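Complex shown without one protein chain; remaining protein chains in place.
Should a chain be cited, it is by its letter among A and B, assigned in written order, with residues numbered from 1 in that chain.
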Amino acid sequence: MNALKGFSAPIVTGVVLFGLWEGVLALFNPQGFVLPAPSEIVGALIDNWSEVYQGARITGYVVVSGLLAGIIFGVLAALLVTRFRTANETITPLAVAINAIPIIALAPIFNNWFGLTSARSNQAIVVALVFFPIFINTTRGLTQVDRSQVELMESYAASRSRISREVRIPNAMPFFFTALKLSTSLAVIAAIVAEYFGGRQDALGPLITQSAGLTRYDDAWAAVLAGTTIGAVLYIVVTVLERVAMPWHSLIRSHREET
Amino acid sequence: MNVIEIRGATKVFNPGKGNQVEALAEIDLAVRPGEFVTLIGPSGCGKSTLLRLIAALIAPSTGSVEVNAKPAEQARLDRDYGMAFQTAGLFDWRTVSKNIELPLELMGWTKGDRRRRAKEMLELVKLGEFATHHPSELSGGMQQRVAIARALSFSPALLLMDEPFGALDEMTREHMQDELLRIWKETETTVVFVTHSIPEAVYLSTRVVVMSPRPGNIASVIEVDLGQRQASVRDDPAFHTKVTEVRVALRKVEE
Partner (left out) sequence: MPATDTMAETEDPLVREHRLRQQAAHETRRDTTVRIIRQTVTFVVFMGLLAALYAGYKEVGQAIDDRQHDWPVVGSVLPRTDDLTMPPIGKIIGQFGETPGGEDQIYVLILLDEALFTLREAFAGFMVGLVIGMAIALALAQWRRLEQGLLPFVIASQTIPLIAIAPIIVIWGRKNFDVFPWEWQDWMSVSIIATYLTFFPVAVNGLRGLQSPRPENQELMESYAANWAQTLWRLRLPASLPYLFAALKIAATASIVGAIVGEISSGVVGGLGRRILREAFNYTTGPDRLFASVLGAAALGIFVYLVVTGLERLVVGRQDKGATA
């Protein structure tokens, strides 16, 4: 009962939103082909299933592989940097500033470096884009610990790595997962935009722009829907992982929501 | 005429649900003008809930609460009382002076009047030189003094305080108690004060209301008359006798 309660509001809102969208287009139809009705998009998705599926597979591969590599690099860098206090104090603000760089603008350069028609330059963009939020947030989580918890461990004469395992890493988990959730949608956007500059021509990015160029907007939106689905699936996977990895965290949260 | 008149007030949280809590059972309490009444009791005895009933921050489930001979809700709308909380609860983005001016702004005072009053209040709590400081620049005790100045800024006849010194260290706490007593005398306000410190209750009050938990109820009322309050009273045998009396009453409540 209670589990259903949490979902009822979004479902109702969703039905209302999509109903409005469909209804407004059906009633007024303002040269409405640019933003087709949901039913048309679903129709286009069914008609072009093989094309869209192929594109989603290629883009999905770029997203997942780039995401994984970005996470690994980001976490390793965070673990490394937090070992040294001065390195942490200087490099982390620097990383925050560098995160402000439009990394997608690097796509043409990466294309020249890694080959115009291979997916590797797209992966490189995703890795670069995912790296910074993961690195920054994990570093924060590893350092912003409760002093008294560390002191407690020190009073037990616990080793440094033991303190990391018992205090720092659990403390960093919520920070890490927040960045990870952010990264899933970032990775999808980065992959699709990077594909616009180059990479495999049967990926989702080219599919969107080619369809739009031919004014087949329902096809373009069907491909967008596929990209959104990749993002949503990854988001759900991360949420489930979060629950599994930090059962205490969701307990705290649901308790807070009750009171 | 009593400042506060509570008749048969009860409070039930989440009525009819699984997590229903009976917080207060049939409270009767009257507070006369100029009194300093302390509510004391173990956690869960509903002392904070009772204070919030008086403040009309929550409504009683049954019974009535009157402040200044009108319903508590009306008294809240008329801004008949000032309130101070366990944390000073100052607004970080306002200067000390501006924090004290907050209720005056809401009541539509002119800027000049507000400035003048804030200055007076800062003199009263002996923080005159800190008007333009931000709360984060002050120590905990000083923040709490600003909060008291804020509560008194519009000269309410009633001051409601919810464990205002609970987060302070013992030295600062005793100092603040003397400050509060001085202000109480100077302003002739009526005070209702929640605490769980027995010496604090005895030192400050003219009357200590001992409450019992599950559901919250008044177990006993102890009159305190220690004459002129000053630091030396803390060493007075009469003070210790009263402390023991309250302690015994609380022990009975726990059983």
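Just so we're on the same page, a residue touches a chain if its C-beta (ideal position, glycine included) is under 8 Å from a C-beta of that chain, and two chains touch if they have at least 3 such contacts.
Only a predicted model underlies this, so the values are computations on that prediction, with no experimental measurement involved.
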Which of these touches the unseen chain: B:7, B:175, B:196 or B:247? B:175
Residue among A:131, A:176 or A:217 touching the omitted chain: A:217
Of A:55, A:141, A:199 or A:231, which sits in contact with the chain we cannot see? A:231
Considering the whole complex, which of B:14, B:136 or B:228 touches the chain not shown? B:136
Across the whole complex, list the residues on subunit B that are touched by the chain not included here. 52, 55, 57, 76-79, 81-83, 85-87, 89, 91-94, 102-103, 105-107, 126, 130, 134-139, 141-142, 145, 160, 171-172, 175, 178, 230-232
Footprint of the hidden chain on subunit A, which residues? 6, 9-10, 12-14, 17, 30-31, 34-35, 89-91, 93-94, 96-106, 108-109, 111-114, 184-185, 188-189, 192-193, 196-197, 205, 208-209, 212-213, 217, 220, 224, 227-228, 231-232, 235
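In the analysis below, only the chains that are shown with their structure count from here on.
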Subunit A to subunit B, mean C-alpha position gap in Å, rounds to 50
